[in-house]
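With one protein chain withheld, the remaining protein chains of the complex are depicted in position.
Take a look at chain A:
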Amino acid sequence: MLSFEPYGNPTYFALLGVALLPLMIGLLYGKRSRLYETLISIFFLVLTFGGPKWTQGIALIIYILYEVMLTWGYAVYRKQKNSGPVFYLMVILAILPLTVVKVTPAVENGQASLIGFLGISYLTFRAVQTMMETRDGTLKDYQVMTFLQFMLFFPTISSGPIDRYRRFEKDYRSVPDRATYLGMVQKGVRYIFVGFMYKFLLAYYFGSILMPKLQVMAMHSRGGFMDLSWPVLGYMYAYSADLFFDFAGYSLFAVGTSYLMGIATPMNFKQPWRSPNIKDFWNRWHITLSFWFRDFIYMRLVFWFMKHRVFKSPRTTANVTYIINMLVMGFWHGVTWYYITYGLFHGVALVINDAWLRYKKKHRQSVPHNRFTQLFAIFLTANLVCFSFLIFSGFLNTLWFTK
């Protein structure tokens, strides 16, 4: 049986084109066929999770039923009552499968958990977000069918972008007028073609040609201070370029495909290498993830800390929450020393960044601000980010701890 990585090869794109054509003609004539959308969703889900990967498919089905039960149950409950402990319990239960999947390799010598499947994190983000908005009362009209469509929307199922229930629902329940839709098609097609260049040319070059060579060279040049060498530096840049082009390329495919289906899934990248500081970098890099963390972890924690006056000053509150927020992000990537260090690195970087911005605001007269300082800021930020990606890559683990 056929089986594909989403957007993995030309056949996948050919099938995608054929499957989307009737849907696109429908949208052009102002019609959205739920039945057809559901059928092609199932078709592509089977392609991704069927055949040799059928165990993942089963895991996905059980997971979805479990999350539907929780979110639906909570939505019904929330109409009657609103107790804090019940809400926390539900969130913990919703995160439980993901936690098991993330912790299993760390305690079972790298063995993957049986309940895992491609995209479980991204689905968990969507489910938890739905629950939190139900708790706040911002999401009042929870519908099981919409929730299912939202969770199983096939263009973004494996790695995001992470949409929001209410935003998705708005698009999904309506049909864009013809002019708007034609604009979306134009954008969608362009995104997909830029995606081809990113993923199949640039990411391929950096990831599959350059990186392995540099890796071998770096391993041969061990022995110096912390085993560092020029090839390690080269690896750092090649890995960063690969990470960006691979993920941005994938995201362009996912967003482009969504657009063709008349759903304006939010963008994931916005010229991240132009960021003048780390704070701004997180507004431009893996945006739907960092905004998810901002809205559902950072802001909520800050709100809670300040309301209960846990820390004396707002500054301390912000700093502690930065560290917690980024550490959680680190743990989410996986329970290894390098993911956690990566999270800590960015947490500390945000704290320093904020202190610097405050200093700059206070001493506006004496801190120079010109074209050169701007370029220097961009250069410094990009290099700090690349260094954090070197930690993230796990290559230092190979460099230091393998024979």
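Rule of thumb we're sticking to: a contact is a pair of C-beta atoms (placed from the backbone, for glycine too) under 8 Å apart; a residue touches a chain by one contact, two chains touch by 3 or more; residues count from 1.
Note that in this section contacts and distances are computed from a predicted model.
*Asks:* Out of "Putative membrane protein", "D-alanyl carrier protein", "Sulfurtransferase complex subunit TusD" or "Sugar ABC transporter permease", flag the one the UniProt entry gives for the chain missing from this complex.
*Replies:* "D-alanyl carrier protein"
*Asks:* In the whole complex, not just what's shown, which of A:Lys81, A:Lys307 or A:Lys403 touches the removed chain?
*Replies:* If we include the chain that is not displayed, A:Lys307 is the one touching it.
*Asks:* Out of A:Ser33, A:Ser83 or A:Thr138, which residue would touch the omitted chain in the full complex?
*Replies:* In the complete complex, the chain left out is touched by residue A:Thr138.
*Asks:* Which listed residue (A:Ile42, A:Ile62, A:Ile92 or A:Met299) would be found touching the missing chain in the intact complex?
*Replies:* A:Met299
*Asks:* Using the touch rule from the top, list residues of chain A that touch the missing partner.
*Replies:* 132-133, 136-139, 279, 294-296, 298-300, 302-303, 306-307, 314, 317-318, 357, 361
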